[in-house]
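What follows is a structure written as structure tokens; I'll ask about it next.
Note that this complex is displayed minus one protein chain, with the remaining chains in position.
Moving on to subunit A:
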Amino acid sequence: MADVTSDHLPQSLVLPFRHLAFWTRSEGGRLAIMPGRLYSKAVFTGYKRGLRNQREHTALLRIEGVTSRKDTEFYMGKRCAYVYKAKKKTATPGGAPSKIRVIWGKVTRPHGNSGGVRAKFRKNLPAKAMGHRIRVMMYPSRV
């Protein structure tokens, strides 16, 4: 099997869900399995810029584990999200209002030779997000 996760573990540990995810109680009281991380971790390093001017419409991301321009090919077009919390509860699609908010965007092209990547978000990222986590999803998938 090609999946790296269960390959190296002995048979006894390859139990359903337990080592990979955790259990939560959903609304109906049923035990639901929350999956683990399904996104790549990235950091918002700054806006696209020349030395003295910056263009806030394009964000520069550094994705963990990506160190060369060739490696960024996988992430092209992938959806990314800046997730943050605020004081007031706002509506959530298909759920109760919550304090978690998202700014969605997508990875548009590589940036430089060392695995940096450019992304455009629906709303420009706030500057306070610099140095913070951006999630790069695994979809739209081309694998």
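Assume contacts are C-beta pairs under 8 Å (C-beta built on N, C-alpha and C of every residue); 3 or more make two chains touch, one makes a residue touch a chain; residues count from 1.
Definition applied: contacts and distances are computed from a predicted model.
According to its UniProt record, the chain left out of view corresponds to "Large ribosomal subunit protein eL6" among "Transmembrane channel-like protein", "Large ribosomal subunit protein eL6", "Sorting nexin-1" or "Cullin family profile domain-containing protein". Of the options A:Leu51, A:Ala91 or A:Val143, the residue whose C-beta touches the omitted chain is A:Val143.
One of A:Pro35, A:Gly50 or A:Gly131 touches the chain omitted from the figure, and that residue is A:Pro35.
The missing chain lies against subunit A, touching residues 1-6, 11, 14-17, 20-21, 33, 35-40, 64-66, 71-75, 137-143.
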